[in-house]
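Can you read through this structure? Questions will come right after.
Every protein chain of the complex appears in place save one, which is left out.
Each chain carries a letter (A and B) given by its place in the written order, and its residues are counted from 1.
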Amino acid sequence: MTNPAKITISKALESLKKKEFSAQELTKAVIENATKHRNLNAYITETFDKALELARNADQNYSQGKPRKLEGIPVAVKDLFCTRGVLTTSGSKMLSTFVPTYESTVSQNIANHGTIMLGKANMDEFAMGSSNLTSHFGPVLNPWKAKDNSADLVPGGSSGGSSAAVSAYLAMAALGSDTGGSVRQPAAFTGTVGMKPTYGRCSRYGMIAFASSLDQAGIFTRSVEDAALMQEAMMGFDEKDSTSLNIEVPELVSACQKSIKGMKVGIPVDLMNSPGLNSEILNMWQNSIVMLKSQGAEIIDVTLPHAKYALATYYIIAPAEASSNLARYDGVRYGHRTEKKDLNIEELYEYTRSEGFGTEVKRRIMIGTYVLSSAFMDAYYLKAQKMRRLISEDFKTAFSKTDLLLLPTAPSAAFAVNEKFNDPVQMYLNDLFTIPASLAGLPCISVPAALSSKGLPLGMQIIGPALDEYNVLRAAAALEKSVSDINFIPQGY
Amino acid sequence: MITTTEVTRIAKLAKLNFTESEIKTFSEQLTNIANLLDELKAVDCSNVEPLTSVCDHTQRLREDKITISNITDELFANVPGTTADFAKEIKCFIVPKVVE
Partner (left out) sequence: MKNLSLILILYRKGINMAHIVGNSGNWEYVIGLEIHAQISSESKLFSGAATEFGATPNSQVSLIDAAMPGMLPVLNKYCVIQAIKTGLGLNAEINKHSVFDRKNYFYPDLPQGYQISQFYHPIVQNGYINIVLEDKSYKTIRINRLHLEQDAGKSIHDQSPQYSFIDLNRSGIALMEIVSEPDLRSPYEAAEYVKKLRSILRYVGSCDGDMEKGSMRCDVNVSVRKPGDKLGIRCEIKNVNSIRNIIRAIEFEGARQVELLESGQVIRQETRLFNADTGETRTMRAKEEAHDYRYFPDPDLLPLVISQELIDEIKHTLPELPDAKITRYVKDLSLSEYDAEVLVANETVAKYFEETINYGNAKMAANWITGELFGMLNKNSIELDECKITPAMLGKLVKLLEDGVISGKIAKNIFEIMFESGSEPEKIIAEKGLVQVSDSDTLSKVIEEVLNENPDSVDAYRSGKDKLFGFFVGQVMKKTSGKANPGLVNQILKEKLNAR
């Protein structure tokens, strides 16, 4: 029998209904994996005992014929979702002792559908990073390794723990968050599916904020259909979030079976022609175009003329919002408080924050404070907001001629944990392809689409117009079908 | 060029303290980042409206009702520091004395 831990959610739900195995057996199998591969450091906090308890309840529901939509599915939850009674750290020393008395809407939503939380997934500190190297709790290891090299690789970030967990079968799905690419890029690095819906589809209540106008809950799964299932459970209007969209949650699963014949797929040719584009990434892109074409899609050239300014725009807006969102971490009501004695209030703040935050977080707070300060507000923050509008308009223009856009997720495969980045900007370039859709708040997904020459997974990204998660999943499923012959399971797992 | 003086000023606003060598490193790194950000100078945006939110809708209004009762215990559940017990006892958050 296939290891129950290693099947998709949709298959698992079928099997559970057919009583091929029990929810407890399923949870136990996944827990065994998670225990076996602790070295990946995917979890900051494990909640295995509680999970088994929940699995017992799940079995009861099945035996009474009343299973909920996702009854008994073990999942990981990125550690920036506040979970009642369970340590929530946001990957930071600042919150290393914080136990919320409340639950985030999104984690509550999926729990209401019957998912079972196995633990809190590791992440870059306060979601700032593309590698999971900035976590106070140590880096997460990518279960994938290059063919000829035993060096540890990063799983991507900031949702590194979530992506590694799903990739290595330490969870069947994992909640992540995507601000500039923090779900899509790790998905590409770990050969998993990573999806971010339209901004406002998922509530941000209870999500530890990084950049409020960009943050959005996302999901890691093994298949596009699983992503559809999970998204249906995650989304929905929440009156506690003013930016939450008050619209119906769409039916998404059927999208995965729908043919893409006649769909107009746009290729941002200006990005395709960027100098220095990795040739393997370019190959994958071109192959994906062929694959979609063969399924009946019409390929159309488009341009995103302002996408080249997206990185600068993002690195003004996101740090600006973050510098303000992180001002509440002052050691007074919760979290780290400096142990130094005889301080005045200013010193309390300064020592607490300097001790509690890591270097990347401090860097972003500094950038954010700088671009908002009065002398520079117009030149940076205001300008970035205008550029954001232009980038948004670029997408609207592109979507007037096309249904979707197709482009790579990341500019390279996963890099080594020990890779030297001389300069923070080099790390920021990882988000080149993901940032534009974040700035425009559009639904997007990363699907494993090729293996590099070194045998590492590469991902392709599909972006849709606002609220069109359905067609994004539809094309993603088509792409997934095209590459169904490729084995996206890391060696040894 | 973001000078060390500027870095010090920003650090004070952000309530962070740094060693001298950290300040120097930040000065270099932030200058590099600022160079990235300066790319925006190339585009004329004088006729463009800033985009503050990708949401199409406007601010929702809620009814004026009391929906939270006394949750003092929850508020102090995570209070940190050596004064934590005292804070819970007097039900006030405690900071070093502020002189106005």
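Following the convention adopted for this analysis, contacts are C-beta pairs under 8 Å (C-beta built on N, C-alpha and C of every residue); 3 or more make two chains touch, one makes a residue touch a chain.
It should be emphasised that the depicted structure is a prediction, and the values quoted were computed from it without experimental measurement.
Note on the chain not shown: across the whole complex it touches A, B. Only one of A:Ser242, A:Thr359 or A:Thr397 touches the absent chain when the whole complex is considered: A:Ser242. Remark: the omitted chain is touched by one listed residue; of B:Met1, B:Ala42 or B:Val98 this is B:Val98.
Only one of A:Ile7, A:Val193, A:Ile260 or A:Leu372 touches the chain withheld from this view, namely A:Leu372.
Considering the complete assembly, chain B touches the hidden chain via residues 12-13, 15, 52-53, 55, 57-68, 70-72, 74-76, 83, 90-100. By the touch criterion stated above, the residues of chain A touching the omitted chain are 81-82, 88, 90, 95, 98, 100-102, 104, 204-209, 211-213, 239-243, 320-321, 323-324, 326-328, 330, 332-334, 345, 349, 369, 372-374, 377, 381.
By definition in this document, only the chains that are shown with their structure count from here on.
Rounded to whole angstrom units, the spacing between the C-alpha centres of chain A and chain B is 24. Listed in rising order, the residues of chain A touching chain B in the complex are 97-99, 101-102, 199-200, 213, 239, 242-243, 245-246, 306, 308-309, 311-313, 315-316, 323, 327, 330-337, 339, 343-351, 353-354, 357, 362-363, 365-367, 369-371, 373, 379-380, 382-390, 392, 423-425, 428, 439-441, 466.
Interface residues of chain B facing chain A in the complex, by the touch rule stated above, are 2, 6-7, 10-11, 13-18, 26, 29-30, 32-34, 36-41, 43, 45, 48-55, 57, 59-60, 62, 74-75, 77-82, 93-98.
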